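One chain of protein is taken out of this complex; the other chains stay put.
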Amino acid sequence: MNIGAFRSDPAMVTQTVEVPASTAWPIVLAFGIMLVVAGLVTSESVSALGGLLAVTGAVGWFRDVFPRERHELLTVSPEVPAVTTGRTTIDRTALAPDRHRIWLPVEIYPISAGLRGGLAGSVAMAMLAIIYGLVSQRSIWYPINLLAATFFPTAGPQAAGDLTRFYPSMFFLAAALHLSTSILVGLLYGAMLPMLPRRPILLGGLVAPIVWSGVVYSILGIVSPVLDSHIDWIWFVISQIGFGVVAGIIVSRRERIPTWQRLPFALRAGLEQSGMRDESHHGGEQ
Amino acid sequence: MYFLIAAEAAIFTIFVVAYIFYVGKSATGPQPAAVLHAPLFLTACLLSSSLTTHLAVRGLRSRNVRRFTWWWCGTVILGGIFVAGTAREWRHLVYQDGLTIQTNLFGTTYYSLVGLHAFHVIAGLLALAVVLVFAIRGDVRQEHSARTEVLSMYWHFVDAVWVVIFTVVYLIGR
Partner (left out) sequence: MSAARATVAVVRSERAPLVDTLHEWVTTVDHKRLGILYIIYALLFLAFGGIEAIIIRIQLIRPHNTFVSPQVFNRMFTMHGTTMIFFAAMPLVFGFANYLVPLMIGARDTAFPRLNAFSFWLTAFGGLLLYFSFLGGNGLYGAGNAPDVGWFAYAPLTSRTFSPGHSTDFWILALLLSGIGSMGTAINIAATVLCMRCPGMTLGKMPLLAWLNFTMAGLVILSMSPLTAAQLMLLVDRYLGGHFFDVQAGGSAVLWMHFFWIFGHPEVYVLAIPAFAFASEIIPVFSRKPIFGYPVMVAATLAIGFISMSVWAHHMFTVGMTSAGNTFFVLSTMAIAVPTGIKIFNWLATIWGGKVQYRTPMLFCVAFLFQFLIAGLTGIMLAAAPFDWQLSGSYFVVAHFHYVIVGGILFTIFGAFYYWFPKMSGRMYNEALGKVHFWLFTAGFHLTFDFMHVPGVLGMPRRIYTYEPGRGWDIWNLVITIGVLFQAVATLVFLGNLLWSKLWGKVAGSDPWDGWTLEWSTASPPPAYNFPSLPEVRSRRPLWDLKHPEDPDWHYE
């Protein structure tokens, strides 16, 4: 396999280096083969010429390699470029006492914090939604039916036409959707909160829900016309913010735990930052 | 070489797939069941040639150039028998049974699949023959055993492909 191997022993370093000699046979062979196939679209004589060239090329190549490969000796230029760096050395901020390379973030919230935050947020959001249902339609079932109808537009109530009544199937659908989505968002929240710069609750509780609402506002007409025709955007935003703030508060009240940066796998898979420097403070290592 | 074999294997796979896909889809005769006879003798020749190359390379590795030459020569002869046998079979198919590559789908797929393999056998034979000439002239020594091994690996691959083709064409395809 390894026919062109160079000796890799450092003791063999000398003033000259063997490299494979230049040779014209590969191009002759390639040109010959090209002419052979080109003969198919032109005329047989081209193929014949190509065959001749190809055989010559193959034989020449063979004689190049056998019995010993031809090599050229090159003189090594004595100048070897020095390896230097333009990186300036500066004071390091001591983030972890015993090591100056750390894996960001240094501390994270445990997974259970995300779960709890998601559950608490889901309760807050459900309360807000029910208040909205009571205020607007005098029915606590209205938002529940709406949510279920988003994903299963053919299910039940459209035929009945009454979104204020209680339908068991819609209730379970909505509850399952609400809980699973809330827990997933809560987990994401728990993972991201330590990475958000400066005021995590403001960002995660207010800004993110508003941005999210904007996205939903622009695409809901395509995704779910049912929901789009019934939705009240003020209340939508309020309930999103309710979720964000409550989940954020619940998550941030938990103790942080250090990341597993010392475990070998985490060493390999974790966030890595070499040489923590002053300028990179904005990275969020609070 | 392993990579080359992987690439070649992929090419053969496509041809075999095409063959299987078109089995029994020929609009007109002759059908494979009527004209194909399993070439057991040729198969035995080709498969045993795998063994002889193996023995030849082993001989060279233990510095026994004579043994190498004889076994290698045996490989070339067995491979030659295979090619000659295939040629006879084709001759029979073309002139007796009237099956050409243009006749029907079976003809197209059969000739291209077996032909592709025969092409590989011939290419391998040429390489083997060149080495044999060198061996008879006495230019082959123990330090070349790695290179002959590469060649024998290719030959094993060609044989293995024949096992697949034999199964598909002569056993399943009929």
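Read from first to last, the chains carry the letters A and B; within each, the first residue is number 1.
What we mean here is this: a contact is a pair of C-beta atoms (placed from the backbone, for glycine too) under 8 Å apart; a residue touches a chain by one contact, two chains touch by 3 or more.
As the structure is a computational prediction, the values presented were derived from the model and not from experiment.
Trainee: From the touch rule at the top of the page, work out which displayed chains the omitted chain touches.
Mentor: A, B
Trainee: Identify the residue among A:Ile33, A:Leu49 or A:Val207 that touches the chain left out of the display.
Mentor: A:Ile33
Trainee: Using the touch definition up top, pick the residue from B:Ser49, B:Thr69, B:Thr86 or B:Asn104 that touches the left-out chain.
Mentor: Looking across B:Ser49, B:Thr69, B:Thr86 or B:Asn104, the contact with the absent chain belongs to B:Asn104.
Trainee: Considering the whole complex rather than only what is displayed, give the residues of chain A touching the chain that is not shown.
Mentor: Touch with the absent chain occurs at residues 1-6, 8, 10, 13, 17, 19-27, 29-31, 33-34, 37-38, 40-42, 61, 64-65, 74, 76-77, 79-81, 83-87, 100-101, 104, 267-269, 271-275, 277, 279-280, 282-285.
Trainee: Applying the definition given at the start, please give the residues of chain B touching the unseen chain.
Mentor: 3-4, 6-8, 10-15, 18, 21-22, 25-27, 101-102, 104-105, 107-109, 112, 116
Methods note: only the chains that are shown with their structure count from here on.
Trainee: So what's the Cα centroid distance for chain A and chain B, whole Å?
Mentor: 49
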